[in-house]
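All protein chains of the complex are present and in place, except for one that has been dropped.
Here is subunit A:
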Amino acid sequence: MSNEATLHSQHEGVHGAMTHDHHDGHGHDHHHEDSFISKYIFSLDHKMIAKQYLLTGIIWAIIGALFSVLFRLQLGYPDATFPWLESILGHWAKGGRISPEAYYALVTMHGTILVFFVLTAGLTGTFSNFLIPLQVGARDMASPFMNMLSYWFFFLASMVMMSSLFVQTGPASGGWTSYPPLSALGDASIGSKIGMDLWLISMALFIVSSLLGSLNYISTILNMRTKGMSMTKMPLSIWSFFFTAVLGVLSFPVLLSGAILLLFDRHAGTSFYLSDLFVAGKALPNEGGSAILYQHLFWFLGHPEVYIIILPAMGMVSEILAVNSRKPIFGYLAMVGSMFAIVILAFLVWAHHMFVTGLNPFLGSVFVLLTLLIAVPSAIKVFNWLTTIWKGNIRFTPAALFSIGFVSTFISGGLTGIWLGNSSIDIHLHDTYFVIAHFHIVMGVSAFFGMFAGIYHWFPKMFGRYMNNTIAYIHFYVTLVGAYLIFWPMHYEGMAGMPRRYYDYSTWESFKQFAELNHFISSVVIIVFFAQLLFVVNYFYSMYKGRKVTELNPWGATTLEWSTPINPGHGNWPGEIPEVHRWPYDYSKDGVDFIPQTTPVGAHESKH
């Protein structure tokens, strides 16, 4: 196949809007109007698939956040009863108090939903799909059909996970990590019955979806870049999506292996993870397995997973900060290099989740070293963001605010990572609220800030309308202040040894002192939850009633997506795909506010 044919074979599933395409041999010239189903449901257009991911992600985010409100009610007000809880949760909240089983189900599902369904699929699925073809200059993904399949596998995974919420014995309840033996033995907990099987099936479908999506992202970025778009002329967002996809392709299959072995342990009488067990006073026949084996397999995915979550946010934030400071990104190649370093290190640090499993202390020290090494590329990135906005002509758009908020939370959450990465300190801090505070700030809040920044910034491109700024500012300040008020105090609780995952701390003499603090945290959680609903309202209202975008390039950005029509059709550019002549960060250069990537380099232009 020739290069030309290679490049254009993508159009086999794409019709309309492309006047100049020469198909290789087999005619697809017929033009047809999209029906409702082919436009909104089984869409092949990467922009629509991105919106499908985003909508599904928003629905999951509301559910996941609501779950955290429910279990925070238990933690903050352990003695109070809320009769309305019984009306929505039934026997899971008898007398208006969440039962221990329901509590564990809620925290497990909160973690699963937010980590996988919102911050992996919702974030990467939305922005990789939306931005990759638009920013590299392609008509669509390499394989629009596989892209559609990727969404529908995600949808299927969502349906299975959702249905597990409604089975009689409840959803999986062994924590989002689903460690055996608890997760392997249905007799050990009601959350390890059918709910656990549905969790595993849903995750398997999710892995298929992630694989199909990632393969598409990788091959689109490598193969479908428009003329002139060399790898070092790509926006950092594209680099981050590329690295994210590689991480996903190489780490998710290991979770699949771990999940398959767990399924066998649950149903085929094997003992991969099981040995020397008693349930309800009865000895089990399983011998010879190792529960730690599962942890190795899980965290080989689990650690890269946190970078899968944070890298796209990093890429988008880099882009948004440069646009809104009217300055080139500081240290473009250092940004790319540090992301690459993070990808490599991501695969070499997983055992820092297992310092207290009886891991050989020498091996532990190797993992300490590798873990602390991640501070180097992370710090490079942080300093580059700060130097990018330094002395910039900053426009405080909601997207810019969320990007700055991202840098803030990434620093404060990242610094506590240095504590936890030390195996000796981890002996004290593991499984405490310190860990909860660390990863919620550095990966939960930061990734959400990156996602919000992305939504506010590219909403005009998605829907041809702006979101409401006033609501956006309220959303930002309540969320930023609220996030710190929720998670900062948890550091103190953790340092005092307060373990995570307990149902009721008021019965523990050591942790009674935190009753008021827990009460406070829960109250802020409720406020922040409602602030997020403001965002949801803003999103849907602006979709239909927002101020219309009237100019092609409302943010004055250099990248290719703003060279498309305000509401681009399937195929993105009505005529030829533009050629790229320069890197995407020519802001305030030679006294010019910005120079789009499509502008040829002038004779007397200075070097960037």
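Keep in mind that, in the parts below, a contact is a pair of C-beta atoms (placed from the backbone, for glycine too) under 8 Å apart; a residue touches a chain by one contact, two chains touch by 3 or more; residues count from 1.
In this section, contacts and distances are computed from a predicted model.
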Per UniProt, the name of the complex member that is left out, chosen from "Cytochrome c oxidase subunit 3", "Peptide ABC transporter ATP-binding protein", "YCII-related domain-containing protein" or "sn-glycerol-3-phosphate transport system permease protein UgpA": "Cytochrome c oxidase subunit 3"
Selected from A:Leu165, A:Leu250 or A:Leu359 as touching the chain missing from the view: A:Leu250
Touching the absent chain when the full complex is considered, from A:Leu182, A:Leu293 or A:Val536: A:Leu293
Omitted-chain contact residue, chosen from A:Ile49, A:Leu261, A:Ile389 or A:Ile471: A:Leu261
Option touching the unshown chain, where A:Ser35, A:Ser230 or A:Thr357 are the choices: A:Ser230
In subunit A, positions touching the absent partner: 1-7, 9-10, 24-26, 136-137, 142-143, 146, 211, 214-216, 218-220, 222-231, 233, 249-254, 256-258, 260-261, 264, 268-272, 275, 287-290, 293, 296-297, 300, 580
